[in-house]
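Heads up, this is only part of the complex; the chains shown haven't been moved.
Chain IDs A and B follow the sequence of writing; residue 1 opens each chain.
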Amino acid sequence: MLFKVEMTVNIPSSLPKAEADEIKAKEKAYSQQLQREGKWLHIWRVAGLYANVSIFDVADNQELHDLLTALPLYPYMDISVQPLCRHPSAID
Amino acid sequence: MLFKVEMTVNIPSSLPKAEADEIKAKEKAYSQQLQREGKWLHIWRVAGLYANVSIFDVADNQELHDLLTALPLYPYMDISVQPLCRHPSAID
């Protein structure tokens, strides 16, 4: 089941750089693991912004919630979620 | 070059049904042709809405503009565009 998720990252300037870097490294590893498992189908950078547009493929709403709230950067993100389904004009 | 495009369709009730159906049929054919050409990479329906989330892969801004304004449903759409680029965490 597909969801579009948009994430905007706001890391407060009070967070020490070493700590921020460690969280970002964990975020990257976590994201790539979910991509390899086929759950994080797509991730694109929004040009000019510290933000991404992502497509998740999960079993249900609960799995989506669990995956998102486990993001290392989750406490610093604004997140919006839209449930998607197949478009009748899609050819795939 | 990738763009996220969100389209919401508002067909006025004053448009005769036969005319609306003909425009929708043209829209579907046009969309599927662009998908086969690899320019309209993804199209998903937003659950519950007469709207879609799409990813376009085009040569430049001008081609995106030409493709979108040629949509048969274009006069009845609200459209928003966001330029995308590769995300540093993407594995593909």
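FYI, a contact is a pair of C-beta atoms (placed from the backbone, for glycine too) under 8 Å apart; a residue touches a chain by one contact, two chains touch by 3 or more.
Since the structure is predicted, the reported quantities are computational estimates derived from the model, not experimental observations.
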{"item": "Copy count for the complete homomeric assembly [2 present here]", "value": "10"}
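We adopt the following convention: only the chains that are shown with their structure count from here on.
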{"item": "Contact set on chain A toward chain B in their complex", "value": "2, 4, 27-28, 31-32, 35-36, 42-48, 52-53, 55, 82-92"}
